[in-house]
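Have a look at this one before I ask anything.
Left out: one protein chain. Kept in place: all the others.
Naming follows writing order (A, B and C), and every chain is counted from residue 1.
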Amino acid sequence: MRKIAVVVTARPSFARIRTVLDHLAVDPLVDLRVIMAGSALLHHYGDVERDCPYPVAARLFSTLAENTSETSATETGVLTIKLSQTFAEMRPDLVVTIADRHETLATAIAASYQNLPLAHLQGGEHTGNIDDKVRHAVSSLADLHFPATADAATRLAQMQVKGHILMAGCPSIDLAARAAWTGRYQNSLVILQHPVTTEEEEARAQIDATYAAIRSWRQYGVIWFWPGQDAGSDRIAKRLREIEHTTTNIIFKRHMPAQEFLSLLRSTRVLVGNSSAGIREGSYLGTPVVNIGTRQAGRQCAENVRHVGYDAGEIDDAIRYQVDHGPYILSALYGRGDAGPRIAAVLADADREDVDRGAGASRKPGCAEQELSAVGGV
Amino acid sequence: MRKIAVVVTARPSFARIRTVLDHLAVDPLVDLRVIMAGSALLHHYGDVERDCPYPVAARLFSTLAENTSETSATETGVLTIKLSQTFAEMRPDLVVTIADRHETLATAIAASYQNLPLAHLQGGEHTGNIDDKVRHAVSSLADLHFPATADAATRLAQMQVKGHILMAGCPSIDLAARAAWTGRYQNSLVILQHPVTTEEEEARAQIDATYAAIRSWRQYGVIWFWPGQDAGSDRIAKRLREIEHTTTNIIFKRHMPAQEFLSLLRSTRVLVGNSSAGIREGSYLGTPVVNIGTRQAGRQCAENVRHVGYDAGEIDDAIRYQVDHGPYILSALYGRGDAGPRIAAVLADADREDVDRGAGASRKPGCAEQELSAVGGV
Amino acid sequence: MRKIAVVVTARPSFARIRTVLDHLAVDPLVDLRVIMAGSALLHHYGDVERDCPYPVAARLFSTLAENTSETSATETGVLTIKLSQTFAEMRPDLVVTIADRHETLATAIAASYQNLPLAHLQGGEHTGNIDDKVRHAVSSLADLHFPATADAATRLAQMQVKGHILMAGCPSIDLAARAAWTGRYQNSLVILQHPVTTEEEEARAQIDATYAAIRSWRQYGVIWFWPGQDAGSDRIAKRLREIEHTTTNIIFKRHMPAQEFLSLLRSTRVLVGNSSAGIREGSYLGTPVVNIGTRQAGRQCAENVRHVGYDAGEIDDAIRYQVDHGPYILSALYGRGDAGPRIAAVLADADREDVDRGAGASRKPGCAEQELSAVGGV
Partner (left out) sequence: MRKIAVVVTARPSFARIRTVLDHLAVDPLVDLRVIMAGSALLHHYGDVERDCPYPVAARLFSTLAENTSETSATETGVLTIKLSQTFAEMRPDLVVTIADRHETLATAIAASYQNLPLAHLQGGEHTGNIDDKVRHAVSSLADLHFPATADAATRLAQMQVKGHILMAGCPSIDLAARAAWTGRYQNSLVILQHPVTTEEEEARAQIDATYAAIRSWRQYGVIWFWPGQDAGSDRIAKRLREIEHTTTNIIFKRHMPAQEFLSLLRSTRVLVGNSSAGIREGSYLGTPVVNIGTRQAGRQCAENVRHVGYDAGEIDDAIRYQVDHGPYILSALYGRGDAGPRIAAVLADADREDVDRGAGASRKPGCAEQELSAVGGV
């Protein structure tokens, strides 16, 4: 019986692990422990626990009520202390962490300092901001790597990370593969714009540019999502509240069930903003995307994405282009819809010694790439 | 005036930054803030503050009284909270962290999450244990890299870390260059063996093997140093206390002034154990070294080091070999004795924009290596 | 020069220390350090810093984004760590804490464990809930006590707290004394109902009873304030948001400048809810108050307060009684409007030795009461 602790610290991370959980939960040889922490516990950002059909083994509150660049570090410190205690009691055989939110480093520290093998999903990607640093730091601490793309797998191999690299695509694509098209949204624009942590001061101006650009498109219906929780999101939320009070034809949403959101992505006329969903799930769904600013700057994109600056004119032009173009054809860049079972199988079966050997021993350069092609099937 | 915060979290780190501090302290354009934290504050492991001629801007206690793999994570969490507060008040222009002790991640998190440029000394090395993970994770978060060797610089470039890589050697070699030879120790053996965090349970047996090997060499005089503070050091300390009570001709030392220790290294017949000092400073000083076990396994060595397992016979043979060989000729592998002024100059002058550009922007692959050859002079 | 650190952890506390700050700030022999922490830093609950005319020496974020009974303890732990660091660097001669919010214990622990004399305002009162426990615990740790009422002073003497007890009234009454009457609100009802931490589950039903009671009074205008930040306030906030969307003639307010709020209290027809403002400032201002439930159960009241249960009928009857009665005559129960200068004078001049002697030495029983009559003038 292998005890596997999966730490979910944010709503988007949940979508990127969900189908892995589905398979681990029914494996009779796996004792699955889901730990909810950080912003995954907040009502405000869409309480993840409600959507999680599996029992939650621990709830670790660590998110502070105010977002500044200082509080991110404090939150990571608090969560490191709490996870350290949880792991010491739970003694999992394997810990799983997802993506690159600042708290993922807490999971990585608590696990690796206690000599618990650590699996990391979504490592090796490149986005050009602070998330890169966190993501690579977590990869440095991890023993099993599940990058979502071939590029990311190659980068991990170049970084000479410890342990095995297994490319199976992103589990969020598994969910996207099940998303239905719905005529209800076929005319609407969807906006999802997060703060950029290194541009905290400009958050308000950035939102204003987007707002100016989409004003002329309001007639088709606009659905504007509240930003995720991060340094600067309060400023955006404040501005959105003002816009909310003075504008019509924009529906503001704090949260939407994951599957409904994917249907929205599959059906929307254009997705505007800087969400990774446009780039990841959007690539598979063929969603026309206008990606604004630096947040996703370095991330690998399929054909469906057009990049613009924080400029109302540029944004407006790109929206027009995408409206004219219409839906794109499916890309397998971020996966083919089978990542969940493939990753779950490795987590459940990975030889403990393999993981340890990966963690402790020196490796010949290049062998990660070989494993990659053998296991990842690319 | 550039405010530079240097965070020292352990005694060995102090030796590896000391000559940098010497130059920063007298630079009229630099406002130097030395922060002492973690085990650097402990009397037990040789209170570093006593040896530091510069004012200490903050003392951040974070080391717990018991060493387990769990407490390392808790300590890192506590220090992350405290440093986060210190940086928020101090607002340094640049933060400097050294090497790979577990708390260095706290410095890296607190600095990088607050968008403070982070400089890291001793990144890119490879030692084959948990320290590798921590060291690479810190490199992932840093913006300015000062690796000690050409190999380390190349590895950082391969890892595609953000920002500039500048190879100038290790400042600890600057101190070694000043160490006098002293006849007093020319016959003695010196032992310095730390616990290996992933082999915590075996710490006692490992010490026993060393003890068995050196028993026949006691007649020449043996100086045995207390281990540094880490998971497992309590077990070693306990065993040493027992040996202390039952053996003669071994002098046990908890602490020795840095310069005297370097003279000891320059003059000793053989250094036995797993200290990096034998490999780093020893390479420059030509010290004959018997390196035991996995702790330094992957670290790049000069001619002066012989590697053995945790086996009394092997250790004894290697001591005999080194005694017969005598002192080695000087190697420049870890530096030429001028690292302090070269690193200080870059810290004091590095263009803020350069650092930021490094941190935020996408870089062409390969450019780090070019910088390396341009700046590092190799 | 005496360095006095005043720690403000919540909006209401600021009103209860404001006139003390006004006097300390202009005293040339006092070095005033205002520390903002906990919910005093939150925009959501009315960022106190905006209203504070004095420089803020430290901002210590500690409030978590979700309110549960668990998070209160975590917040207190985090703030204890942070204040401990701040005091160690600042080395104040005296620390001042106010009232009974859960984080006040963090201030009390950080100060008293570092042997810093601690002054506590608003000790000795009795309200019949968890706040009593916290308030008395803080009094146990304090060295100088400034209770607001004669009853409270007597209770502190009975509790045999260390140090001096000086009854000077509550500084919030100083502000009330300056509040103007304004015809604008003379017909309105004001509602301010906080969660009761030990009745977290019932928070929603409690709000429903109040809402049912005031529905028939909406024609006169109703101003309903958002609750303070505490376990259960999220439930109230959620219910208020629903009411906000379905009701007219109720103005919902998150925040109001302190002086405007006091004018509102002086002028309102009836104050409904469980705020201590009705009982404290209301007693001085003659505000007709309907106090609901257990939150203020044990608190000493003047004539102006009518107590009712969580029952719509009872609440409605009491509102009718108070509307018929109209404004009450002024009571000096909580002070006469001169608490600020009197407390500031003692803080600035209290003999350090006196404070220490109070803290360390055994005292004859009864002497506190003598000091009380001598200093408090009752």
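Rule of thumb we're sticking to: a residue touches a chain if its C-beta (ideal position, glycine included) is under 8 Å from a C-beta of that chain, and two chains touch if they have at least 3 such contacts.
Just so it is clear, the model here is predicted, and its values are computed rather than measured.
Considering C:M159, C:A212 or C:I243, the position touching the chain not shown turns out to be C:M159 (whole complex). Of the candidate positions C:S39, C:T63, C:T76 or C:S172, contact with the unshown chain belongs to C:T76.
Among B:V26, B:L64, B:A205 or B:I251, only B:L64 touches the chain that is left out of the view. Checked against the hidden chain, the listed residues C:G128, C:P257, C:G313 or C:G326 yield one contact partner: C:G128. Remark: the residues of subunit C touching the chain excluded from display are 69-70, 72-74, 76-81, 83-85, 87-88, 102, 105-106, 108-110, 112-115, 126, 128-130, 132-134, 136-141, 155, 158-162, 197-198, 294, 297-298, 359-362. Against the chain not displayed here, subunit B makes contact via residues 39, 41-44, 61-66, 68, 70-71, 74, 78, 229, 234. Interface residues of subunit A with the unshown chain, by the touch rule above, are 58-60, 78, 81-82, 85-86, 88-89.
FYI, only the chains that are shown with their structure count from here on.
Put simply, the chain farthest from subunit B by mean CA position is C.
One simple way to say how far apart two chains are is to compare their mean CA positions; for subunit B and subunit C this gives 52 Å.
We define each chain's centre as the mean of its Cα atoms; on that basis subunit A and subunit B are separated by 36 Å. Chain geometry summary: the mean Cα position of subunit A and that of subunit C are 43 Å apart. Looking at subunit A, residues 70, 74, 78 sit in touch with two or more other chains.
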